[in-house]
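All protein chains but one are shown in place.
Note that the chains take the letters A, B and C in the order they are written out, and that residue 1 is the start of every chain.
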Amino acid sequence: MIEAAAFRQDEPLRRPLRAAALVLVALAAAILVAWAMGNAWWLSFLARVAITATAALSLSCLIGQAGLVSFGHAAQVGLGAYVALIAGEYGIADLTLLAPLAFVVVALWSAVTAALALRTRGVYFIMLTLAFAQMAYFIMQSLSRFGGDDGMALARRATLFGAPVLKTDLGLALAALALLAAALIGFVWMTETRYGLVLRAAKENESRALASGFRVFRFQLYAYALAGGVAALAGVLLANQAEFVSPSYMNWHRSGELIVMVVLGGATSLPGAVIGAAVVLIIEEALGHWTEFWKLGLGLVIVAAVLLRGADLSALFGRARR
Amino acid sequence: MTSSFRRALLASAFVAPALFGAAAQADPVKIGFLSTLSGPSAPLGVHMRDGFLLAVKELGGKLGGQPTEVLVVDDELKPDVAVSKVKALIERDKVDLLAGVVFSNVMMAVAKPAAEAKTFLISGNAGPSPLAGKACSEYFFSASYQNDQNHEVMGKYAQDQGYKRVVLMTPNYQAGKDSMAGFKRHFKGEVLDEIFTPLGQLDFSAELAKIASAKPDAVFTFMPGGMGVNLVKQWSQAGLAGKIPFLSAFTVDETTLPATKEAADGLLSGAEWAPNIDTPENKAFVAAYEKEYGVAPSLYAAQGYDAARLIDGALKATGGKTSDKEALRKAIASAPFKSVRGAFKFNTNGFPVQDFYVVKAVKRGDGAYVTQTVSKVFSQAADAYAAECPLK
Amino acid sequence: MNASLLALQALNGLQYGMILFLVAAGLTLVFGVMDFINLAHGVQFTLGAYLTASFVARFDNFALGLAAGLAAALALGVLLEIAVFRILTRRSHLEQVLGTFGVILVVTDALRLVYGPAPRSLRMPEALSGAIPLMDGLMYPLWRLAIIAAGLVVALALWLLVAKTRVGMLVRAGSTDRETVSALGVDIERLFVLVFVFGALLAAFAGAMAGPLLSIEPTMGDNVLILAFVVIVIGGIGSIRGAFVAALLIGLVDTLGRAFATDVLKLVLSNATASAAGPAIASMLIYVLMALVLVARPAGLFGGNGPS
Partner (left out) sequence: MSEAILSLRDLDKSFGALRVTRKVTLDVAPGEVHALIGPNGAGKTTLISQIAGSLKPDSGRVIFAGEDVTHLDAPSRAQRGLARVFQISNVVDSFTVLANVVLSALATETTAWWGWGVAMKDPGLRERAFYALDQVGLVERAPDQAADLSYGERRALELAMGLVQNPRLFLLDEPMAGTGREESRRLTELLRTLKGRTPMLLIEHDMSTVFALADRVTVLVDGAVAITGAPDVVRADRIVREAYLGEGEP
């Protein structure tokens, strides 16, 4: 009897999974509609939404689940894009090789930097992540062999088992959707595994987790590496979409925008990060169509959202329901 | 989640394509104009855009006699953003032609998708070397110059002046390195030091001290936008103006002079245009621009203006049709317009063959600071990369 | 590289450090005392420069223009405080980051809307526009010396204020233990407003002082903001002394790095490699410095003791 009651309350996966499914189905439907209408631009916009959402999602996992606010996450995305670029220059353009390569390289970079950054907390941590991102930025900027500050066009779009799946806008959009789906469901699931439980506990109450016998440092290190790897995969797709890679992908403003997306969508809600990314891109696109001063509008929306406590979009939807 | 949430998502899925996909009518000639309109480099993009729009306005809102709609888009100086916006212009807005682009990194990113979509792209400023050489395209034309050329002008000028020892200073990015390479193409003296500064650097005190201690015969620099304003002001504050000749490209022009004013007085620059070039078209253009916008036009404005008039001429030749790509290409290649620069024709690689000058910042009678030609350095010059271009 | 050049570069670094200190001082106090991450602090720097420039142009007098410019920048700052920041101080750090990031976007574009995209200039006062020959062939502008002097005066005044006055005592206490201070019956809200206004004023002053050296444009506060954060993190949040030391450190390291990194590399590397790597390393230097400091001392050089 009591057991049953506890089970009902403790059904932790159902709600976020349902939200995740909704978000993904909506995006898939939009892609389908765009494809049916033959609107190539709309397809490529949706691909960009899915790619950006994946990056925001990996940051959301860090901020909302692990409590690690990174102000340099765009560097991870950018490094992934650079792996695609540089590997492409050496003839590696098949996703079977490229994706693991990007994941591992950037996860390693993330782990090394996190090992240092995790010695600090709070704003100090935020600034150290920024510092490492800036270092990555300046390193890429100085690589004139790969375009330096100007950036460089991708040799060719990536293939999968030799098939040019990313050649068409539809292919790219579907690949981005697939990555997003895998990342979203994976992350949602992860938060409920043993590992995720500890990660969340450490976020909220680190001394408790330590006293219970968990080496919090390692949990956070893995989370940071994992999020970096997923961001790198988003970077690979971004490079393929723009067919162009430049250090500006790693600019701190981009990192700031990713944080905006995550917080706007509700920091602790993983599907929220996807919604946050979509909302920001749609605002950007819609306002940018009307006025060159679109950032003024975006800024007002952000400020209003925070002040009116609508910062948590998913909570807003939740409130509307009640 | 919730039903209202679901409704919102569904709504966004259906409203959004309607919102973005609506403007697909094909009546007027549509031109997508890509420019940098935000951030510290915005003044360049604003001049280029204003020059273009001025020409369209003067032609009664018609290019080639066709009603024309210009869709101006801000590339934010981000190559990936530019790519997605260019794709939007091509695929969503179905533009007939693309024009604009201030910066080379943006140009390198957008030239490929434009060419793949078989959409002509008329550069209003950027002229990166790959597009002039190996990667030239039949869908790309430049109404400006090839990047190296204005730097070559100053190198040639330094050589002609007999300067033996110079210091070069540019931002640390590809265009900066190309700039130094361009300068050195005609300069045979000694380069004492090549200083690369971080892109976006504000304070040049460290570099100025270095330059002063090196005691060169002249300094050549390429500092576009706000960096140039800072450099020029600090150059004058450090008492270097008048002591060491200041040779530059894209550093002293009408976009920066309103901010530097007398600090730039007498500084030299390489350019293919200046407000005082004595052609009737140029006189009319400068007067109209100042009347319309209240400031003196820069070379970016002149290039934008020429780009619009080039398109106008080409569309006249095709009878306003843009569907026959080969005809349109031939029409553009014949440069059917009178450039404000005077003589102007296209090379095989789509870049202009034109004159280049050394220009100097001066105070005009009405108190405004403008550039003025000092001497012609190259006559009807082609760029160094045309030979590598496979197009005939 | 000779000794006089090195000394001159050190002076340049000092001057750069002073500007950073003026911006960072307010940031570290607001953060230390109010526990408020204000990304929009750089906006005050920009506003100070813009408004001073436009008032100086109107009055044709630097002192008057500076006073009016600072007053106007302050008025806008207070307006922002009342409308936005006051609410944000009670929110989580993340919401503060988000909200103040939004404010940056709004103010930056609003400035562009009002003043246009072209950079503006600020004429320095006639009396200080001269230069003195510090090195053969190079004049050192008096204005830069004035900035160093102003920075030192402000640093001294701040130190006296924090160390010797009752308000300073409250600020110190407030940054370590808010509850105790409110228990003392002090109106903590009013204290916070005071600290905020003071910090905003310093940042605006920094913008006005840097204005004559720089092109004034809407995004000029962005990089200064990031550097100011680097400064307060190295110095230890809440510590005025830390901000001062760290600002000078950053100023010197950055300037000397830019001046000599390539030359030093040329001693061990080929010329081409050195010119490629030098600027990149110079750009990275301050971030490397920050990483080293934080790895060794996770709460900064003077962290953990509140303002001192």
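We adopt the following convention: a residue touches a chain if its C-beta (ideal position, glycine included) is under 8 Å from a C-beta of that chain, and two chains touch if they have at least 3 such contacts.
Values in this document were obtained by computation on a predicted structure and should not be read as measured data.
Enquirer: In the complete complex, the chain left out here touches which of the visible ones?
Expert: Per the contact definition above, the missing chain touches A.
Enquirer: Using the touch definition up top, pick the residue from A:91, A:162 or A:213 that touches the left-out chain.
Expert: A:213
Enquirer: Which residues does chain A use to touch the chain missing from this display?
Expert: Interface with the chain not displayed, on the chain A side: 2-3, 5-6, 8-10, 12-13, 189, 192-198, 200-201, 204-205, 207-216, 219.
Everything below uses one rule, namely that only the chains that are shown with their structure count from here on.
Enquirer: Moving only between chains that touch, what is the shortest number of steps from chain A to chain B?
Expert: Contact-graph shortest path, chain A to chain B, evaluates to 1.
Enquirer: Could you grab the centroid distance between chain A and chain C? Build each centroid from C-alpha atoms only and quote it in angstrom.
Expert: 32
Enquirer: Which positions in chain A are in touch with at least two other chains?
Expert: Residues 141-142, 144, 295 of chain A touch two or more partner chains.
Enquirer: Could you tell me which residues belong to chain B and also touch two or more other chains?
Expert: Touching at least two other chains: 37-38, 172.
Enquirer: Considering the complex alone, what residue numbers of chain B touch chain C?
Expert: 37-40, 42-43, 46, 172, 194-198, 200-203, 205-210, 212-213, 215, 225-226, 229-230, 233-234, 237-240, 243, 255-256, 258-261, 295
Enquirer: Any idea which chain C residues touch chain A in the complex?
Expert: Interface residues on the chain C side: 31, 37, 39, 84, 87-88, 91, 93-95, 97-99, 101-110, 112-113, 222, 226, 229-230, 233, 237, 276-277, 279-280, 283-284, 287-288, 290-291, 294-295, 298-300, 303.
Enquirer: Which part of chain C faces chain B closely enough to touch in the complex?
Expert: Per the touch definition, chain C meets chain B at residues 2, 5, 8-9, 12-13, 15-16, 109, 112, 117-121, 129, 131, 133, 135-141, 143-144, 212-217, 219-220, 223, 255-256, 258-259, 262, 275, 278-280, 282-283.
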